[in-house]
Structure formats: C-alpha cells, structure tokens
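Only a single protein chain was left out; the remaining protein chains are all shown in position.
Order of writing sets the labels: A, B and C. Residues in every chain begin at 1.
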Amino acid sequence: MLKSRKLLAVLALMLSFVFVMTGCGKGSNQATEGGKDSIIVAQGADAKSLDPHATNDQPSSRVMKQIYNTLINTNEDMQIVPGLAESWEQKDEKTWVFNLRKGVKFHNGEELKASDVKFTLERMLASDKVNHIVEAIAKVEAPEDYKVVITLKEPFAPILAHLSHTAASILNEKAVKEAGDNYGQKPVGTGPFKFVAWQSGDKIELEAFNEYFEGAPKIKKITFRNVAEGSARTMGLETGEIDIAYDVEPVDKERVKNNDKLTLVEEPSLSVAYIGFNTNKEPFNKKEVRQAINYAINRDDIIAAVLNGAAEKAGAPIGPKVFGHNPNIKPYEYNVQKAKELLKQAGLEKGFKTTIWTNDNPVRVQIAQIVQAQLKEIGIDVKIETLEWGSYLDRTGRGEHDMFILGWVTVTGDADYGLYALYHSSQKGGAGNRSFYENKKVDELLDKAKATNDSKEREKLYHEIQEIVVEDAPVANLYYQTQNVGMQKAIKGFRLHPAGHHRLYNVSY
Amino acid sequence: MRKYITRRLLMLIPVILGVTFIVFSIMYMTPGDPAQMILGESAPESAVKALREKMGLNDPFIVQYGRFVKNAIMGDFGRSYATKKEVFAEIFARFPATLQLASVGVLVAVLIGVPVGIISATKQYSLFDSVAMLLALLGVSMPNFWQGLMYILLFSVTLGWLPSGGYGSFKHFILPALTLGTSTAAVIARMTRSSMLEVIRQDYIRTARAKGVEEKKVILKHALKNALIPIITVVGLQFGHLLGGAVLTETVYSWPGIGRLLVDAIKQKDTPMVQATVVFIAVTFSIVNLAVDILYAYVDPRIKSQYK
Amino acid sequence: MNEKLLDIKNLTIHYITDDGVVKAVNGIDIELNKGETLGLVGETGAGKTTTALGIMRLVPNPPGKILSGEITFEGKDLLKLPEGEMRKIRGNKISMIFQDPMTSLNPVMTVGEQLAEVIQIHEGLSNEEAIEKAKKMLEMVGIPGERHTDYPHQFSGGMKQRVVIAIALACNPQLLIADEPTTALDVTIQAQVLDLMKRLKEEFNTAMILITHDLGVVAEVCDKVAIMYAGEIVESASLEDLFEKPKHPYTLGLFGSIPNLEEEVERLNPIKGLMPDPTNLPSGCPFHPRCPKAKDICKIQVPKTTDLGNGHKVRCLIYEGLVEA
Partner (left out) sequence: MANVANLQTADVKKTKKRSMWVEVARRMAKNKMAMVGLGIIVVLVLLALFADVIAPYEEVVIKQNLSMRLKGPSAEHWLGTDEFGRDIFARIIHGARVSLKVGIVAVGISIFIGGSLGAIAAYYGGKVDNLIMRFMDILLAVPSILLAIAIVSALGSSLFNLMLAIGISSVPSYARIVRASVLSIKDQEFIEAARAIGANDFIIITRHIIPNALAPVIVQGTLGVAGAILSTAGLSFIGLGIQPPAPEWGSMLAGGRAYLREAWHVTTFPGLVIMITILALNLLGDGLRDALDPKLKQ
C-alpha cells in the first residue's frame, strides 16, 4: 500500500513537472482581430545566425534586413538609394568616398561612426562566408567620424550593388566585441527593429526601435516564425495565426487569392532556374546535344504543372529585374522536330542514356520527372537521382554529374553577380560554374564588363555575353520564378523586394 | 540500489564512446564537404580550401576523432558549423519543446491506452474488446504524418478550433500530442491487454477472488500491478523514442524539437551538431531505460531483490 | 454434529470452447455435515477442481458454465445468490486452498497485506487491527509474525502453503475446500502441512472437502470419500466402507494401482487405458472402455446411483443387477 502511494507521488510529481514546463512556453502573440501593432511573419526555415558575416542564407537575411542597415540600399525598384551613407562620390576608378548620415543610433545606444563602417567591412573581408561579396575592396579608411573611403583592388563597377547586400550590413564595433562568439544571437544594428528573443527552431521576436533615424516604425513587434511546410503556412494565414506568409506554395495561390480576408502579392524575382549540363562529359560536350535538349523541354508545361503558372519562361540567364538583362533573347521554343535533327547532327539520332540529379527540393524533383518524360520523346533515356543537399553541392562541384537542376539568385540585381560565377572559366566547379563551361570570348567580356564604369557600355557588353551563352547552351534556362507573399488583407505598406528580403518598416495593420 | 545505478551509469561510457565513433565515421564517410556547406554554393574554391585547412578537415580520420574525444572530455562539444551556436546550448534550447511534447503525448497515450487495455482484457472477445483492438490496430497502422495532416485539415482548417502548427501556448500542444498520443496509445493498449490477459489467468487472481475481493479491486489492485512490468517497459520505450524527437510529427506541426534539429544538422553536414545531438539522445534514452529499470523495482519486489 | 452444512444436487458444469464442449462435471451429488471431512478422489481431469470452483462460483465464464444443479449451503442455494452476497461468503464462510502455493500468492504484495485483506473485507477491521490479526494468523501456522512485511518470493514452498492456509482460515470458515494442497510440496513438508491442516480443522471445527488423487492422504484425514470419474461421482461412502468394501470397478482399480506394503505382489495392476476425452465421453457408462468387467450393455445403458445402505452409494450396472460381477 505504502509502495503504491509512493508510486502515485512520483507520478504526480512527473505530471506537475510537465505542466510547469508547459506553462513555461508563455502564451505567445496570439493572432487577434482588429488594429494590431504586432505581426507574425512565417517563412520556410529558421534563421541560422543574425551575424551578417556568419551566413548568407535567405531566412537569416530576411530577419537581418529589419535589424540592420547597409551603406547603400537597393530599393524595391532595384534603384540604388542612400542608406546609412547620405551621399557618395567616385574619386577615381578605384576610390569611393561615402558621407555618413549623422546622429544614427545603434540599438545599444552607440552612435554610428565611420570607425564602425571600417570595422564592419574589415570584419566582412575576414569572414570566410561572405568575403567574396566584397573581395574587390583593397582597403577601408575612416579619415573623419562621418566619412569612409573605400579603395578597390581594381575597377569594379557593381561595387554599390554589392555594398547593398545584407551581408554588408553595418555593425557596431563595441557590440560585436562584447558578444564575442555569441554575436549571432545578440545582434545590434541601426535598423527599425531591434532583436528581443530567439526560440531556436521556432521563432525570432523583434520590437520597434523608437530611435530609428527614419522615425519609429508603426508596428511595435514582429515575430518571424519557422513554418517549414508550405501548406501549413497557407493554413496559418487562413486561420489568422499568421499575418504574412513568405513563399506561398504554387498550389495554394488560388486559395489565398480567393479568400476575401487575404491577398497575394506576386512579382518576378531575381532568380532563374536552370538545368546544367556537364560540358566536360560526353555527349554534353557537343553543343548540338545541349541545344537539342533546350528545344525538347516544354517550359510551359513545367511552369503550368509544377508552379501553377507562377513563373516566366526564361531565355536569358538573368531575369528582367536584373541590370543588364537582354530582352531580345527569346526562350528556346519547344520543338521536338528540331531537337531530333540536332541530335542527328551530333550523331545521336538513336538517343542515349543519362542521368539528371536533383536535391530533395520537391519542385526540382517534379521538374526532373517532367523533363525525364519530355526527353524520352527524343530518345534520351534519363534516370533521376535525388541527392541529399550536401552531397549534391559537393558532387556537382566536382563534376561527377551529367545533368543537374539548380537555381541562381542574382541578389545584387547586377548582371555581374548573375553571370560571372556561372559562366566564367575561373569559377568552374563549386564556385558556381557547375557546367564547367569555358569560352575565352565570354571570359574576356565578363572581365571587361566588370571593370567598365559607364553603365550604357556595360549593358551592351552583358547583352553580348548573354547572346553567346544562350547560343552555347551550357545550361538550359527554364524560368524566372515569381516570388509571392500571402498576407491578411488588412496589412498595408508591404512591398516585395526582388531580392527576396522584404523590408517591413512601412508595414502596418 | 545505489551501487546498481552507479554501475549502470558507468556502463554508459563505452556505449557513448561507441556511439560517437560510429557517428563520426558516418559523418566522415558520407559525401559532402562541411567547408563547402558553411560557405554555400557560391563560394570560391580557394576559400573552401582555406576553411578546410582551418577546420582541420584535412587531417587523418583518427586525428580528427581523437581531437573530438579530447575536447568532448573537457566538456567542449564545439559549435555548430551552420549557426556557430554552442551545440549543447542549442540542444538545451530545443529540448524543452521535445520533452513537453513527449511527456504530454505519453500522458495522453497512457490515459487512453491503459484503461482501454484493461477493459479489453477483462471483457475478452466482447464487442468492446473487438472494437477497441481494431481501433488500436488502426492507430498503429496509420502513418503518423498522414494522421497529422488529416487532423490539421479537420481541426484547424475546417473547424478552425486549433492552430495548425507552431509552439507556445497550450492550444499548440493539442494536435501534436493527439497525433503522437493516439498512435502510442494503440501500442500501450495492446500491450496492456495482453499483459492483463496473461495475469488474469494466474492462480493468485483466483486466490483473490476466493477471498471475496471485489472484481474491481481484483483487476485494479491484484492484476494491474502484476501486469505493470511489460506496460512500463513499453511506455518507457515509447517515451525514450519520443525524447529522441518525433521528426515527422515535428515537421508536420512546425514543432521546434530535437528531431528536426538532428535531421537539419545531418542534411547540412553539421558534424558537431549531429554528434552532440546523437550523444544527447543516446544518453537520454539510456537514462529513461535506467529509470524504467528502477521503476520495476518499485513495482515488483522480486526484481528489487535482484538489484541488491 | 450431524447438522447438514452443504448439499449439492445434480451439479452440471460444462466448458464451451471452440474445440467442443468439455463436460467437466455431470450431475453430481455431494452431502457434507458440519465438521466433516470429505475426500474427493480421482485422476487428473476427472472434474474435481471444477466441482470445487463450482461451489465457490469461480468457474471461469466464459468458457465455463454451470448448467444445472443446486448447491445448498447453510440452507441457501449458492447458485441463486446475487454476486455481492456470494462475495461475502467467499473467503469468509467458504474458503479455498489451491493446488500450487508457488503461484497462488500475489508476488507483488506482502504476505501480511494479503492476509490482512481478507480479514478487512469480512470483519471490517481497521488497517492496524487487520495487520495485527494477520500476524497472529501467521504465528498460528508457524511463521514468525514479523515476517508479515516479506514478499512471497522470500518464502519456501512449504511456508507459502502455510500462508495460503492462514489466509483460508483467517475468517473461521464453515467449509474449507483444499484442492490438492500438498501435491506441489516435498514429501516431508507434505506431512507437516497435512498435520497442520488437521490440527486447525479440529481446532475450528471446520468442514472440509479435500481434493486429492492420493488415497493415502484420504485415509489419514477424511471421514467420507467420493470417487470421481469423468465428471461423475462413481462411488461414495464412509472412509471405512470405501477402504474395506470398495464396490465400483474403478475404485477397485485405484486400489490395485497402489503399492501395498503388507502384501507381496508380483506387479501392480494399473487401470488400463487413459481418461476419456471430456469433449467426447463414451456412451453408456463412461468407464466402460477401461472396465475389466464391462459387458455390451455398459455401452448403452447409463448407470443410476444405487444406495447400498449406510451412505454407501455406487454408480454401476453391476449393482443394478444388469451385469454380472
């Protein structure tokens, strides 16, 4: 009898423990109707770090965009506008001078000084993860409190676009040094929202920074929630648990549109999806084969079936929102006859066997299946292999593949970022040129365009590069994906940023 | 008893060492370069090479493993490659979510499973028994993630009663706990039933009846306690498994638990994170097992005497 | 002394299973006076235990079912009592000792608790009082009272059976049913336990039904004997009558299979053949396939009970004059 009473006590203890623990997860910001001053934003993954130099992934950038500012901004129309730098001038081919805005406060109360900018950019240059974005920079000087001088190694036209990258967000030297290794969880910026708490894997909470230099934001609190399942994000919108959902699944778009409480904002993004060929390998070393496949792919079908129409057929390797996009390049038409002829020219009229690689991204897996079916029409027998992301990157970087499906986001909105890594022969392998494409002419033009300051001239060069690359077809560009955001109709002031990290400063209920 | 517990805890050491070795080998042998994963798909190769060197990834396997063990003994399991967070800080940040879900799930399962099992056993071959056991079988047979999707569809989308996912308030618990609870309840109900059936046939139950003990008391006092060992075993095993993270349920309900942490870490080739998570899961599992064994002693004096 | 305590009439118990109907007990009659001891003797499977469980109304149902009969105990028909009333009788007025002491005690309760439980149920004592009485009962069966906090696994087989006996006698029952109480024990312990039972029975003036297949035990303890075969009582008589003048061929066979120390015999005469399959009992007299004296009529005619006087009853066609001895 005594024993069972003890047992009961143990059980009761366990129970109360569970409930105490349960109670600990305090009632979070429940979605309520009416004029709210807090919003919940859902995206498909948790941020990795809020140290801009520690990571370069979209979910992290989307949060950091609210916490930090960059010297220069690229606005929603892809125009370069002032950020923390009020004005700037180019002293010579390699020297840029930036005049900082005065009286800008960091979240820890420090004032922004040129020394912070110098510290930030030098720290960035020392970071393995993001230094490639500013590798053109030779040195950074802070001659006065509000003046920063940046000297480049060689002329690099898109430097302003690169400085607008979220990875170039300006940090506070003191805060970084205080936090040490844990800075990624204690970010301090100058942005409209300051960091409050991070429940790992679940949510990040930010609150309005009232001393923000453009004025306090209207929203008092933002919570970024990690909702991995696309369908769950949509359901969350419908039930009102989520105010803004990034990346609504294509199948769910109609549902959001037709719901009178919700709206869907949709716009082209800076990304392109493509199928890469290994030009080092038989038979993809033959241009005709690559072109044949380009002709054999029915891009309309892919867009309709996989994306529910949420994309635009791609011809040029960079989309219309990117500087330097060549509007005259039309997508390869769907022409099975022509494809067969080209294969015949390559001496492969009977077709061949090959494989296509994809990672476990469901959209890519579906594309692979459609392409597999389409290439069968011209006698190419494709086997699909799904690889786990790590080995996918690793092995495509080493050139073990035949064909693969990937995407590229030209985050800076400048053609250099979108073309150089993918088509310059110095970038073969893991650096981006996973088709192992090599064309002397293209290399030369890419190098030249990079150093040309006159934008008309640059544009011309990029147009030419795109023509050559599309003709050579080391990849088959599939589509420029439109990005979308679903949200409650009551939300005002939201604009999509083509790079994907939308600014929430102007949002209100 | 104390001696027994100490001995059991000491036995953990070789197991954990073995676990780390296996995990380390797995992470070493599987393709995918951590340096590349850290730097992302658009990093220049020179940077990847430099980082590899800096991280010591070019050292021979045994050197790398030795370094890991040395640091681990000093209590340093390192920082996540992906997030640069201290791995155990991250695990402890995630563990409450897992612990709560596992506890509530098992609680639901026990509250449903044990009574159903008992009633089924006492009314063997009755209508209740048949229906309950069929339902239990269905519970075992239904893929958890599918069940989860169906619940969301019904309770969140159609009826709008409960949130479709996330973590925080009590309401967020209900669906994940129900999903885990019902399938676990099915297992427990089946075990309770068969264990009770075994016990009810024993002579001492007949003795109790012959003493004039009420039927309810015969079942709850005399039979249940004897039937408890296999039930505790199953509950412990299920609890241990759930503490290792219910990846599928966590994914369906956006639950920030250990399971997703592990799967994400594996996918990102985040060796320190994988290593620490697996060690953590292994230790938790062993501790739950030990707790179960200690609980045996409270339930069954014969076992208690063996521990001395 | 001759007050009637138990009167069983035409008790029939069958087990209904998937594999057929087991006719375990087929219309038996038993009479027992206060303080009297009846030996119920038969081979394994003869229906002895089922009879005992029938009296306790503990035949597992399903599959067991009491089909007919009356069990009159102290003037009340037990089979008609509501379950609650019956529960008050079990362990109190009628108690039972089971065959295997190893398994009849609950392994997860202390012996004290198990003893105290029956006392509490029937005598309404407080916890402490019940434990006190439990200790006394333990002492009475020769176990130190302080061992009441021990668990069954800490006792030897003989001691466990003593505990079982203590539980059975704790509430001074009018009737004690002992189902082969000594078979599972060592021979030396057997004698001790039998002595104990005999002593206690006399002390409390308890009537007893002793189920056994051991005629030696019967001779030592019983006043009356009933021989069971295939669910029927084939012969019943006082101890002397049965041992000195056994009538039924089966009874004779049983005696033939006991070694007799006084007579030198070449070899024992065991009964030929095996117990019949209880789902498929032979027609006529169920013993006829094994009976050395069986005639054709035995296959057809079911024997009736013949009263030979002085309470000596037998079921055999010989005594109905239909078959020659």
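What we mean here is this: a residue touches a chain if its C-beta (ideal position, glycine included) is under 8 Å from a C-beta of that chain, and two chains touch if they have at least 3 such contacts.
Keep in mind the model is a prediction, meaning the values are calculated, not measured.
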Quiz item: Considering the whole complex, which of A:Glu110, A:Glu135, A:Asp301 or A:Glu467 touches the chain not shown?
Solution: A:Asp301
Exercise. Just name the one of A:Gly230, A:Gly315 or A:Gly397 that touches the chain not displayed here.
Key: A:Gly230
Quiz item: For the full complex, which residue in B:Phe239, B:Trp255 or B:Phe285 touches the chain that was left out?
Solution: B:Phe285
Quiz item: Where the complex has a chain not shown, which of B:Val23, B:Ala47, B:Ala132 or B:Ala223 is the residue touching it?
Solution: B:Val23
Quiz item: Which residue numbers on chain B touch the omitted chain?
Solution: 14-16, 18-19, 22-23, 26-27, 29-32, 137-138, 140-146, 149, 153, 157, 194, 197-198, 201, 244-245, 247-248, 251, 259, 262-263, 266-267, 274, 278, 281-282, 285-286
Quiz item: In the whole complex, what residues of chain A lie against the chain that is missing from view?
Solution: 229-231, 249, 251-252, 255, 301, 304-305, 360, 362, 365-366, 368-370, 372-373, 383-388, 390-391
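Here, only the chains that are shown with their structure count from here on.
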Exercise. Go ahead and name the chain pair joined by the largest number of contacting C-beta pairs.
Key: A-B
Quiz prompt | Central chain (by mean CA position) | solution = B
Exercise. Could you tell me the distance, in whole angstrom, between the mean C-alpha positions of chain B and chain C?
Key: 53
Quiz item: Can you list the residues on chain A that touch chain B in the complex?
Solution: 3-4, 6-7, 10, 14-15, 17-18, 21-22, 24-28, 30, 46, 48-49, 51, 54-57, 128-129, 131-132, 181-182, 184-185, 199-203, 225-229, 232, 235-236, 238-239, 241, 388-391, 393-395, 397, 406, 421, 427, 429-432
Self-check item: Residues of chain C touching chain B in the complex
Solution: 56, 58, 62, 87-92, 95-96, 98-100, 103-109, 117-118, 121-122, 151, 153-154, 164, 167
Quiz prompt | Complex contacts: residues of chain B adjacent to chain C | solution = 125, 202-204, 206-214, 222, 225-226, 299-302, 305
